[in-house]
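One structure follows; several queries about it will come next.
Every protein chain except one is present and positioned as in the full complex.
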Amino acid sequence: MRQKIGILGATGMVGQRFIQLLEHHPWFEVAWLAASDRSSGKKYGDAVKWKLGTELPERIAKMPVSPAVPDDAPKVIFAALDADIAREMEPAFAAAGCAVISNSSAFRMHENVPLVIPEVNADHLPILENQTWRKESSGYIVTNPNCSAIGLVLVLKPLVERFGIDSIFVSTMQAVSGAGYPGVAAMDILGNVVPYVKNEEEKMEAETLRLLGARDGKIVNPLPAKMSAHCNRVAVEDGHTESVSVKLSRKASRQEILDAWRDFTPLAGRDLPTAPAQPIEFTPLEDRPQPRLDKMRGGGMAATVGRLRPCGLLDWKFTVLSHNTIRGAAGATLLNAELLVSLGKLEAGKPEATKPDPVAVPA
Amino acid sequence: MRQKIGILGATGMVGQRFIQLLEHHPWFEVAWLAASDRSSGKKYGDAVKWKLGTELPERIAKMPVSPAVPDDAPKVIFAALDADIAREMEPAFAAAGCAVISNSSAFRMHENVPLVIPEVNADHLPILENQTWRKESSGYIVTNPNCSAIGLVLVLKPLVERFGIDSIFVSTMQAVSGAGYPGVAAMDILGNVVPYVKNEEEKMEAETLRLLGARDGKIVNPLPAKMSAHCNRVAVEDGHTESVSVKLSRKASRQEILDAWRDFTPLAGRDLPTAPAQPIEFTPLEDRPQPRLDKMRGGGMAATVGRLRPCGLLDWKFTVLSHNTIRGAAGATLLNAELLVSLGKLEAGKPEATKPDPVAVPA
Amino acid sequence: MRQKIGILGATGMVGQRFIQLLEHHPWFEVAWLAASDRSSGKKYGDAVKWKLGTELPERIAKMPVSPAVPDDAPKVIFAALDADIAREMEPAFAAAGCAVISNSSAFRMHENVPLVIPEVNADHLPILENQTWRKESSGYIVTNPNCSAIGLVLVLKPLVERFGIDSIFVSTMQAVSGAGYPGVAAMDILGNVVPYVKNEEEKMEAETLRLLGARDGKIVNPLPAKMSAHCNRVAVEDGHTESVSVKLSRKASRQEILDAWRDFTPLAGRDLPTAPAQPIEFTPLEDRPQPRLDKMRGGGMAATVGRLRPCGLLDWKFTVLSHNTIRGAAGATLLNAELLVSLGKLEAGKPEATKPDPVAVPA
Partner (left out) sequence: MRQKIGILGATGMVGQRFIQLLEHHPWFEVAWLAASDRSSGKKYGDAVKWKLGTELPERIAKMPVSPAVPDDAPKVIFAALDADIAREMEPAFAAAGCAVISNSSAFRMHENVPLVIPEVNADHLPILENQTWRKESSGYIVTNPNCSAIGLVLVLKPLVERFGIDSIFVSTMQAVSGAGYPGVAAMDILGNVVPYVKNEEEKMEAETLRLLGARDGKIVNPLPAKMSAHCNRVAVEDGHTESVSVKLSRKASRQEILDAWRDFTPLAGRDLPTAPAQPIEFTPLEDRPQPRLDKMRGGGMAATVGRLRPCGLLDWKFTVLSHNTIRGAAGATLLNAELLVSLGKLEAGKPEATKPDPVAVPA
């Protein structure tokens, strides 16, 4: 018996990835699909412009697209909405008692909404108990970060744990799929670079420091580090590449850093279906990672890091790559849902049934 | 009567740009073309695989490709050779009394070889008098920097002059034409990023600091700043885009920086044919500069800068763009030659005829 | 004194090309710009998202965008509107006495509207005298063909004249700029081919046969040939490439075909500023024409043809390339306007002033 889940924003790029990733999922079953009014009432196969290189599953193609209201929706909702829409709709579902596992930016920085990467800060989850919805209907919202932040944070987390981090410099080369569909115009990106992604630098900086921060009771304090992000769009379909420099709080050798990355397996033993065995993969090749060759490592859920070398300005520099619509979006949401299951928190309607020790999450 | 010049490496990408830029040049006339033994003896039109979007001039197509020896070569040589070949060949031409204006990296960091951008450090030129060839045959070598350094240095120079610079961070997104032809394989770059360009970070860091350094008599001291470069290759035909952060020695406002860039016209009044009126163009548009739209500013000789904004780590950050095979290669060499003409130093065979005050170059 | 012209659809891709091509035009001066209600009232520089690699002229940037009504518009209008809008708006301008030189498909196949390429079928122009507007207000509409038809028709015309054509096969690889802005989504075309351009095959077939047809009094009869077009979109910014096979009515040798193309200079002596000296350029190189290298031949107004070789099915096959937004759109409209000037037909308000012999147009 798999848990029935619903998808808000099912026809968009991230919604499509949800369907792809859930096709053979052992714990979850897509039972309800909602999209904009324009699609509502159609069969999903007629409403969607399917853009993935695997086929749309026939069962899903025949499902109706429901109106985006909680009435008949399952109690577990995967949300892939634009921020403006999410700002109104996600609270409505949470108020109706749903666990809203969201990829939207709308509530990521809200003080009571956990912004979580399971390997990084599962111990931030308890702040969801502060949410009014949680108290009233047992519903809640949990979010995952922006596609540009997630690979970076995975790679930085073990450095924060072992050495501390004072300063972070990152310059991104982001794939077009991060902008949804139709998103970036071909005229803008063919043979070109666009050195601007709206609001991205602000989000990337704030989310990174929050994710790497520490929970103090009901509050999350961001990591007290300095950070600067340059965000660029390049002519790549999938996979965000990032040039990173860091200053550590205490000096570390190359080998110590490699060890920190290799040893970083905080979810080991939890058996989450979507969690990669090795969330950070280091490549020793001088010209890697590359989006075309490395984005699918760990089923698209691993961050690949390479080119570790001394930095003339900070301490070390390296290149990070992760798949922006799997690890950076749909897979992130899905992994959050799996974590919540393993913590007994996903049956949103029965908070009393959660496992007894909500703070004993991996940290 | 235009000065006759010869081109070493005439069939390569930079050699082709020389021919394109010199087609209607008021001061110089292509009189001699040399390339590898494979091409020697053929007509240029048969030896070259012309890769530019303007047509190969008919006069040039009919010219013979000469052996790469100084015997019948003009006394002014534009050189576009691979470093390994340049290391042997350029000294041979200098020893034979030629002024070798070179785009190669072979001698850029040699203590007696000027590495020059006319707008930036024309006052470094006098160190060429230290060259043995200069003394013996009156020949010499002058070089221009790497394509990734040149736009950056143009944009930094007025900041160094007005405020001083302590730290420089740069992450590049470089066009494929920078690697020559055939250069980058399509399989490596289509829909991809390669976070590595061989030796590029080292060259970019060393050349930038040297170009921004000060001449002390016969010696150039590099700028005493810290610098870190990340070099990446992207799927762009022409135009290097760079994400830059700087720490200034004294604080400057946004307006002061814009003023410094706007006022930077060190070649004003010299009437060099290839010099752009405004070597640094600032764009106020939030998503610019972009290679496809901005690379041809100033005839491909201007650096475009945009997105000036505070940096969370250093003081300011911005994006720089310049055309890598015009300003970053062939146009750089040509502008050096024009500067040497205006200083009376190009008639290599007659050093006594140079204008009296070699140190009174623009600074 | 240059003729004042107005532009309908001035902010779109073709509108921008009009502005670029007219910047230094000896006969025409941009005096009025109109666009959608959203832009109306703004300065053009604020209303447009300029997408060309040359700078927006300052004079134009400061011009106001007018409402798209004929009240204060000049009597000569260059129109670059979507077909749906053109269908309503162009007649309004023609009825108000304007000469509407249009790039839209709305009226191309109307029996009284000339669909013209100056080198090909200037003798179709007299059918404009059938237009009701012409009779009532002296206004009229003249159109140019689709971007995919124009290069093909140029190359076929001399073959029709000398040998006759029975059958035409063409498969296109069309640039993204042909779809306007934002047009094609990056997600759809990066590393991809889309074997479909809406309505394109139908337009290309019908327009080609009409353009190559003969005027019989007031009527144009299409060329009685068979034709089949496959239209594909590829990841190219500008320049449509077409694989073409033809069956001639009488056999021709390779040399006869080359001669026909070389001799095709029907506008020689007219001194139209935008007309290329050689409208068809043949390239003997085995791997040309290519959009990146050949699209700008003749200032973007020449069609390049290459790879002439026997066809296993019809008689001959070859590859055709032309610039889709210059020769295929804005330049086509402009050249039609220049032709109308040279025929004395452009002063739409004064039909009595046209030169005496309107049928003596080049044929």
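Letters are used for the chains, namely A, B and C, taken in the order the chains are written, and counting of residues starts over at 1 for each.
The working rule: contacts are C-beta pairs under 8 Å (C-beta built on N, C-alpha and C of every residue); 3 or more make two chains touch, one makes a residue touch a chain.
Everything quoted here is computed from the prediction, not taken from an experiment.
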Hidden partner chain, touching residue among C:Ala235, C:Ala275 or C:Ala330: C:Ala235
Residue touching the undisplayed chain, where the options are C:Gln16, C:Ser66, C:Ser148 or C:Gln290: C:Gln290
Contact with the hidden chain (one of B:Val69, B:Ala83, B:Ala185 or B:Ile219): B:Ala185
Candidate in contact with the missing chain, chosen from A:Gly6, A:Gly191 or A:Pro266: A:Gly191
Subunit B, residues in touch with the chain not shown (by the definition above): 13, 51, 176-177, 181-191, 235-237
Chain not shown, touching residues in subunit A: 50-55, 190-191, 237, 292-297
Subunit C, residues in touch with the chain not shown (by the definition above): 167-169, 171, 173, 188, 190-196, 205, 226-230, 232, 234-237, 241, 243, 245, 286-293, 306-307, 311-314, 317, 319
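Basically, only the chains that are shown with their structure count from here on.
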Farthest chain relative to subunit A (centres taken as mean CA coordinates): C
Euclidean distance of C-alpha centroids - subunit A vs subunit B, Å: 43
Length of the line joining the C-alpha centres of subunit B and subunit C, rounded to whole Å: 41
Multi-chain contact sites of subunit C, meaning residues that touch two or more partners: 51, 190-191, 237
